[in-house]
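Beneath this line is the structure, given in structure tokens, with notes to follow.
Of the protein chains in this complex, one is absent; all others appear in place.
Should a chain be cited, it is by its letter among A, B and C, assigned in written order, with residues numbered from 1 in that chain.
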Amino acid sequence: MIVLSDIHKQYGRVRANDGISLTLEPGRIYALVGENGAGKSTLMRVLAGHTRPTSGSIEVNGERLSHLTPALARRHGVGMLYQDPLDFPAMPVWENFQLGAPRRTKRQVVDILGELSFRLDACFLPDEPVSSLTVGERQLLELLRLLDLGATTLILDEPTTGITPEQKQDLFNLLMTLAREENHTVVLVTHKLSEALEMADAIFVMRQGRLVCTLTPPYDEHELVSRMFGEAARGEVAPMPEVDETAAPRLDMRDVLFAGPKYSMGPLNFTARPGECIGLAGLDGSGQELFLRGLCGLDRMPGGKLVLNGREYGSNDFKILRRAGVQFVPADRLQLALFPALNLMEHITLAFPDRKEDRQKFYDEQCVERFNLRAHPDTHASELSGGNQQRLLLSLIPDDAALLLMEHPTRGLDAGSSRQVWNHLKERCANGATLIYFSPDLEEVLEHSHRVAVFYDRGLAAVVDRERATMETVGALMAGKPAAEVFGNRAKAAAEGGAR
Amino acid sequence: CASEPEKKAEDKAPAKTEAPAPAPEAKQDAKPLTMGLILVGPYNDKGYSQAQYEGGKYLEEKMGAKLIYLDKVNPADRPGLTIPQVVDDLLAKGADFIVAGSDDMTDGIIEAAGQHPDTVFVHASGDAALTGKGPKNLGNVFGRMTFPKMMAGFSAGMTTQTGKIGVVGPLINAETRRLIVSAYLGARYAWTQVRGKDLKDLSFNVKWIGFWFNIPGVTADPTQMAGSLYDGGCDVVLSGIDTPEVVTVAQQRRDAGKTVWALPYDYEKACEGQGSVCVGVPYFNWGPMFLKIAEQVKAGTYKAVFDWEAPYWADINDHDKSPVGFMPGEGLSADNKKALDEFVAKLGSGELNLFTGPLNYQDGSVFLKAGETATDKQIWYLEQLLQGMEGLSSPK
Amino acid sequence: METFALTIAAVLMAGAPLVLATLGETLTEKAGIINLSLDGAILLSAMAAFAVASTTGSPWLGVIGGAAVGAAVAGTLGLIGIYLGQSQLAIGFILTLLCRDLAYFLGHSFSRQPGPDLGLWSIPGLQGAPFLGPIFANASPVIYLGLAAILFCWWWMYRTEGGMRLRAVGESPRAAFGRGIRVRLTRFAYCLAGGALVGMAGAAYSLAVKPGWGRPQGCEGAGWIALAIVIFGGWHPVRAALGAFFFAGLQVSGIYLQEVFPSIPAPVFQVAPFPMMILTLLAVNLGRVGWVQDLVRRHPVLGKLSGSWSIEAPAALGQDFDPKKGL
Partner (left out) sequence: MNRESLLRQIGWFAAAVGLALFLTVLVTLPSGAPPLTTIFVLFQGGLGSLSKFGQALSVWVPLTLCSVGLLIPFTARLWNIGVEGQVIMGAIFCTAALRPFDGGGAGQIILALAAAALGGALWALLSGLLRVFGRVHEIFSGLGLNFVALGVILWLIFGPWKRPGIASMSGTEPLDVSLWLAKVGSLSVTWAGLGLALAAIVLAAVLLHRTGWGLKLRAVGENPKAATLFALGPRRRLLQAFLLCGAMAGLAGATQVLAVYHRLLPSISSSYGYTGLLVGMMASYRLGLAPFICLFFAVLNVGSIQLPLQLGLDSSLSGVIQGVMVLSVFIVQGVRLWLAKRGEAA
């Protein structure tokens, strides 16, 4: 039995965990759900001793501790499986299995590994480098390792991203047996409601670092969803701009293939009109990221054609597209979009070299007036809050941008600023820009899209127009239900009509 | 050594009488004559520079002169330091005349001498006075190392059992060619004339490392160089470089049970403590040369000439007379030593001049016709190695 | 045959210190730390080794002294680089120049003084043996030291728990930390160990390969060559050692080649390690460049080729890790 009480974790300005208390009992399976950045992983890392909480205490087997270290956690049988497998790709399977475990000979290790994997009817070649395994296999190997270390509390942080359905089924069966027969505690961090609903004896819902509620069966899906994504922000929201159906398409993708570092997708056929807001819905790694990065030329486009404002592009060179008015705003702003140690003025100068002279004026009008970016002009980007970072980025996008590609436009923004951002984006659309964006916050997507493009399993599953785009339908599509089942056949036709 | 004092008296006497009396006297009373010495390497390098340093010390003890010196004067060790700057420093410290120790300083010393026309400058090695390139107040002095090198070669020729002699040379230029050729001539004489063997059976193999000392990644490594010579069958190797690798390698080969010998270079005591691997060392003994110059300077009679001093034949190892010498080591057997002495006597009497034709260059062209003897200039500016020597004559 | 054996012997001798230094740096870099201070460290420890040896009269004490100094230099890098979180490259580079001058300054009084050396070990059994005789009958201890070090490093890295942890902290400090390995401590430890080996290399120079101390000692620049070889050897002890011998061979053969190809300027053979290092790095990295990847996709042949390049630097090489931050 593990009791977390009043756990706080602060990362600079970010409150990753904000006073969380919960109890984990043996023999039960818990699900931990919440939008991106809700603080799930952080909480779990605290539990696994990989992160020291800013404050709060952890009680394990009656022992009360201010924090755990990896070694301590192991001694108390707590083991964690990471979102991105935390292993040593260049090293062989058996070494990955052995590292951190008590001293053993290779033979012993190989035997144990073989026996364990037999039990879970998996199969590993001990001398193969882990880099040659699939993500799923690596997850499984980690799991075996934890079991071998005698972990009785298993934390799985989104274990099903990028593993096949059957692997997933095996995994869940295994977890079931572990919990029911061997009395293990299992915590499953997930974005996929279906999984939570299917597996969990209790569901913890997190939102912006807080534990908003703990649900117990029988579950009400609607409640769960609304708890996860919260009420829509108060205050008047600009209406969706009108789209001129007759206008020539702004973007037309013809059999486009995209190839990213991890995976490739396509052929994609998709069109967008001027003034349109198109939201991309999908679980992490379902393909929406590659879709955006490919469109702006950051990832390669091995095949197909892009037609922008009637001009045809055989390749997606970043510079050329940028000159054609394509602008990309990544989600990870500090890592990808800003210069941490440069100040606001310098950012402006970099974005608008020609406005070097009146940049102070620009700053006042653009940043302060339009985006109420409240910060001294020579603050470093790294010192800006997430919200201000986003404001800065938006204010750096030229007004004549024709096609806006945004990852999670409101990531880390509170309700108020999110609204501002949205009103601004809609204003741009009203002025004829086309917005294609992705957000893990489904409610946001539904609220701010003319059409919703749903991605599943690295592919464009369906394009749903506003009327039909509801939490249920889109949620179902995201979870992999075929369009046919979601709407009757008639609707399906319409849906596919969307993706011509 | 009893003879020294009066000998010195003799030496001094003429100088005194000729000297325009007062000036030097006054000088002497005021402060001792001071020599500013510029050394290219460390003063304690057990080699070329230490020999000059001890020459300076000799001067101090013999005529109470004062020595001020700066060592390691080369662009590598003293970045940005130029000879004129050093000279300024030494003069500021009261030097009455300047001696520059190395061929590398040629241009710098010419420049400096130009800047201080009424100070005496002497360039040990170098040929400004010979070519007339230099200003009037710059002379050259150098011992005729060719002779000790001949003796080294001779000893090698007497000592070798395989008839294979190796040389680890620094970099290829007229000076190094000159010295190595002398060694070859000595060895050849020993082999053919004294030991009466066939010239064909004598191999004389010269390997250049490309510099005066080892720079890993740039020059060939003298240690490996010497090693390869010994491995190649040479049992005697002469060193032409500044650092003591060759003797060390010889020692190691000895420990490994090989019968090999080595001849270091430059420094009289180089053979000390090396035991029987060391056949002998051709060395500079700058003392007498410095003394002579100092006295002339003091007397104000110094003439800037190109002075290429022959050994003092009566006793080439006489500390007070011979500018160059050959110090036999334990490696030289008694008989060979006797042979060497005869050889030296012949050279001294002029009865034997090894630079006598017929001698051909390595490429077969004629260096000296039969019976012709080489002039100093020919020897000083030797263009190639000689026929019968292996190794490069000039860098390609 | 005889001469061939002798050449082998020469290569072994010339290679021994390089091997020691290379192995040391390989250890350090496997743990994820770049120690650029090699060149200076070798010189300083060469001086120290000789100084100790000639004052105590015992060459082996000298070797220990050299190792200690090498470790101390690496330790400085470790403290400032690992725990104070400063740039390893910068510190390493500063230490190189500093140690070099320090060696000349402190070693002043020992320069060109007679002193003991490690001498030779003669193995009675091998005397007069056909091929091995000339090589091993009377060989310098450092040759055995080098060969032993190769075996030991290989065994330690790939056959022991410790070696596994070593590679782990170099591959992914986060993962290692996650498994309860004390990352910084481990890294620091191997920093020291590697430094000690480098120190031994210095001792090998001043007590065996080029006995004595002086300016120049003759091992100036050897450290840079070793650094190059580490990369050339793909961070694998055995391959690195082979690399060291390969370059020693190049230098030795350069002596013979000087006559064979008089048209090739002599420095070429001596400078060879460096262009080779650059080419190796090029080969290693090109595989990751986008346009090359596309090329390889189009022509599978290249894929096979690039397979043979598959040298991987430790993934976390030069990245610092602060456990306080957590994962």
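In the analysis below, a contact is a pair of C-beta atoms (placed from the backbone, for glycine too) under 8 Å apart; a residue touches a chain by one contact, two chains touch by 3 or more.
Note that the structure is predicted; figures quoted are calculated from it, not measured.
Enquirer: Considering the complete complex, which visible chains touch the unshown chain?
Expert: Result: the unshown chain touches A, B, C.
Enquirer: For the full complex, which residue in B:Trp212, B:Tyr230 or B:Tyr312 touches the chain that was left out?
Expert: Answer from the full complex: B:Trp212 touches the omitted chain.
Enquirer: Out of B:Gln85, B:Ser276 or B:Thr301, which residue would touch the omitted chain in the full complex?
Expert: Among B:Gln85, B:Ser276 or B:Thr301, only B:Gln85 touches the chain that is not shown.
Enquirer: Of C:Ser45, C:Ser206 or C:Gln270, which residue touches the hidden chain?
Expert: Among C:Ser45, C:Ser206 or C:Gln270, only C:Gln270 touches the chain that is not shown.
Enquirer: Which one touches the absent chain: C:Gly57, C:Gly85, C:Gly125 or C:Gly162?
Expert: Answering carefully, the residue with contact to the hidden chain is C:Gly85.
Enquirer: Hey, which chain A residues sit against the chain that's not shown?
Expert: 298, 318-319, 322, 328, 330, 335-343, 346, 349-351, 353, 356, 378, 380
Enquirer: For chain C, which positions touch the chain that isn't shown here?
Expert: Within chain C, the residues touching the omitted chain are 36, 80, 83-87, 89-91, 93-95, 97-98, 100-102, 104-106, 108-109, 221, 224, 227-228, 231, 265-268, 270-271, 274-275, 277-278, 281-282, 285-286, 288-289, 324.
Enquirer: On chain B, what residues meet the omitted chain?
Expert: 40, 68, 70-72, 74-76, 78-82, 84-86, 88-89, 93, 102-107, 171-175, 210-212, 215, 217-219, 381, 383, 395-396
Operating definition for what follows: only the chains that are shown with their structure count from here on.
Enquirer: Could you give the separation in Å between the centres of chain B and chain C, each centre being the mean of its C-alpha atoms?
Expert: 39
Enquirer: State, to the nearest whole Å, the distance from the C-alpha centre of chain A to the C-alpha centre of chain C.
Expert: 45
Enquirer: Where the centres are mean C-alpha positions, what is the separation of chain A from chain B, in Å?
Expert: 81
Enquirer: So which stretches of chain B touch two or more other chains?
Expert: There are none in chain B.
Enquirer: Where in chain C do residues touch two or more of the other chains?
Expert: none
Enquirer: Could you please specify the touching residues of chain B with respect to chain C in the complex?
Expert: 42, 44-46, 72, 77, 207-208, 210, 213-225, 227-228, 231-232, 243-245, 248, 252, 255-257, 273, 390-392, 395-396
Enquirer: Quick check on the complex: what are the chain C residues that touch chain B?
Expert: 3, 6-7, 9-10, 13-14, 111-112, 114, 119-120, 122, 137-138, 140, 209-212, 214-216, 218-222, 224-225, 251-252, 254-256, 258-259, 262-263, 265-267, 269-271, 273-274
Enquirer: For the complex, which residues does chain A have touching chain C?
Expert: Its residues touching chain C are 45, 48, 50-52, 69-71, 74, 80, 82, 86-91, 95, 98-100, 103, 300.
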